[in-house]
Structures are given as structure tokens and as C-alpha cells.
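Showing just some of the chains, left in place.
Letters A and B mark the chains as written, and numbering starts fresh at 1 in each.
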């Protein structure tokens, strides 16, 4: 699944320093992740309130290279990668539509599949496996990892 | 229940215009409401994920008189009022600790008690009735309504 999400920076994303508040960059990335799931047919209402499996984030990180301002039009490129039967990672690159050569920010979220009641690890559900491999060729992977 | 909540404006509350983003004033008010519930012994985790009753907001409004800036120390005065067997309202006044004479903002939230599954109205639960009348005399009411 190599996916690109269009996002326009909103006033609510910014802070009094005049630029996007740092944690909101991760919110944008998660929106791209949600949209990529929806594109492959995942019902987000059911998925996020599911009683048998959940895929919470266990680690997130983000690097900021250039500031983002209210009204900026962004592209968020997303590439997930399966790490094990119970775990996957999503890598994000954020670029400006007006200057896509250099990233504004890069981020990663790592997700573990659990049973929400017991909080024990469980196998990734079929919809996630399908999403992980949706339209994804080896060349896509090597390009984004470069 | 006449309650005062201390709140310090955070960078995440502000936007690129340099002041608190308008909708975040309602978020602060809701925090004051949550704290007032906790003070009377309500378990917020259970209360907000309860399967038999919920008290969603059906109306909210807010008036802004003066801007609020990052680091400002605020007092949020809260006064709930029961409207019927199934409905109550909470009135909020926000003032600066450094100048409590004139409000920075005023807000109201109106809540209706429902069964979350059927979304039908149901009687306010006992914990809410107790909270509504917690330490509240007629003089408190008439003072804040003036």
C-alpha cells in the first residue's frame, strides 16, 4: 500500500508561534493512515470500536525539517510495512504541493495488534493484511526506503 | 454545585493569530465540568463509556469578550442548572486570575440524558442529580444569574 493523502493546513493546526503545532503533524499522518484504510474498504467506525481486535500505536516519532503555515497544501506519502504476525509500521513523508522535492517532515508509527479487553497480542486481522499488501510492488518499497 | 476551576492557557490552545483558538474555550469549559463531576465522586472513565446512560451536549454557545494568550492563568466559574427530569444546562464564566472583575468569555452547554444505544431520552442518573445540587444554595444561583 503506497498511498498519498492531500491535506490543507488549518488554523486549528497552528499555534501562537505562527506555525503548525508539533503534535498536529502526527494527527495529519494518522488521518492519512485512516484514509488509506478506508480506500481498501475498511469500515473505520467498526474498526476503531471493535471489541475483538485493536491496533494501537506503541511507538511514534517525527522529524521536522521546515515549518508549515496555515493554508499550506501538503501531500502525505504513506508506506506501511509488516514487521511480524502481530505488528506493523507506517512511514510518512510530508511535502508541500508547491515544492515536493524536499520533505517538510517525516514520521513513523508502529502498531501492535491486541485484544482490547485482555490487552494481549493477537494476529493482525485479515483487513490489515490486505491493506498492507494493497497494490504494493517491490519497486515501490525500495523507492521509498531509499 | 458552584465550582471554580484553575486553568493555564497552553500553546496547544492557541493559533497563528496569537490567541486562544475559539473552539478551545469550550474545551476548557468541558474540562471544568469534568473536574466538577470528579469532585462529587463521579468516576469519569465509567461515566463517559457507560452503556446505559449518557449526557451528550445538544447545544453549546460561547461569547468572547477579550483575547486569551499562552500562559494566561484563568478561573472558570461553573454553575449547572437542572431544566427537567432529562436535561440540564451548565453556565461558565472565564476570568483572568490577574483581573477577575470582567469576564474574558462566557459559555453555556445544554445536556440531555439518553440511552446511548437507542439514543432515546431517559431520566438523569442519581450521580448527576447529586452533582446538580452539591453545596448549592439559592443565593449562589441568584448571584451567578445576575
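In the analysis below, a contact is a pair of C-beta atoms (placed from the backbone, for glycine too) under 8 Å apart; a residue touches a chain by one contact, two chains touch by 3 or more.
The shown structure was predicted, so the numbers you read here are calculated from the model rather than taken from an experiment.
Complete-complex copy count for the single protein sequence, taken from this structure file and not limited to the 2 chains in place, is 4.
Heads up, the rule we're going with is that only the chains that are shown with their structure count from here on.
With centres defined as mean CA coordinates, subunit B is found 34 Å away from subunit A.
Considering their complex, residues 11-12, 14-19, 21, 23, 69-70 of subunit B touch subunit A.
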